[in-house]
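Reading through the structure tokens given below for one structure.
With one protein chain removed, the remaining protein chains of the complex are shown where they sit.
Then we have chain A:
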Amino acid sequence: MEMRDSFVDTTTTLLAQEPRTALVLADISAALFTAAAERHPDRVLNVGIREQLMLGVAGGLALTGLRPIVHSYAPFLVERAYEQIKLDLDHQAARAVLVSIGASFDRASAGRTHLSPADVALVDTLSGWTVHVPGHPDEVPGLLRTTVAADGSAYLRLSTLSNGRPYPGDGDLVLVRDAGAGAALLVAVGPTLDAALAATEGLPVTVAYTHRPRPFDTAGLRTLADNEVILVEPYLAGTSARVVAAALADRPHRLLALGVGREELRRYGSAEDHLRWHGLDPAGLRRSVTGFLTPAAADRTPTPAMLGQYV
């Protein structure tokens, strides 16, 4: 079962259990909600291929007291109708739960139109949003139930990429591998964890996991971090750098922020290919981390990720 299947099952249950819940679609995944739409025709609303309307409708539903879940492919949900998120939700003080599929490059072979590495950074321009980036399908039901039951706005970023095991919890940093005092702290977000663990095997690096980059667990970060922090995010590199910098502002520290590069590669292939090209596979991560930890500047051969290049 992939994350989208978990989302469909949990949402279908929520629609049946909680009459405040509504689902707004723009054709994407509509076929998976056929049964739910037949049972709840007034609360499962497929507006067709109209993303501006999808978010406007969500805003209107929320203004009447419903709790809308809005779902589409990440670039169409977050990027295409960004002003509707800003104005039809936030400016109206209307709240919704946005759930995307596609992530950064799940459908790499579809090309740039279906890639959305900047989605979390874009949501991060807004105020008060919770962002969940689950790393395993089994994390999805709990996150979805919790965010729908809450009142705030939230963005759940689902992917076909996944770690080998789930880490339930509310999103505070989970200590996965403790390398002892003085070690660098690597924070892996969502489905980057397994590659980060493989990359740092045998290195003096403590590894922590979170599926909730916003609000980032800054208290946990301050507890676990010494003076070297490595961020590994499955979306735009540096998205959480400002949060880490602010959390450690009183502490001399170094930060390596890894993630997806800004350059449009104009290559197809698979998600695994793009992970490699962006230096997010175990070998690429190990190159970056080793370079970061090596004190002598002369020994620090820039990695592809550092240079924003691909190999």
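Rule of thumb we're sticking to: contacts are C-beta pairs under 8 Å (C-beta built on N, C-alpha and C of every residue); 3 or more make two chains touch, one makes a residue touch a chain; residues count from 1.
Assume contacts and distances are computed from a predicted model.
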- Per UniProt, what's the omitted chain called: "Glycosyl transferase, group 1", "YdbS-like PH domain-containing protein", "ABC transporter ATP-binding protein" or "Transketolase"? "Transketolase"
- Return the single residue from A:D42, A:D151 or A:D250 that touches the missing chain. A:D42
- Task: Identify the residue among A:L87, A:L126, A:V174 or A:L203 that touches the chain left out of the display.
- Result: A:L87
- Just name the one of A:V8, A:L25 or A:L53 that touches the chain not displayed here. A:L53
- Note on the structure: The missing chain sits against chain A at residues 22, 42-43, 45, 47-48, 50, 52-53, 55-66, 83-84, 87-88, 91-93
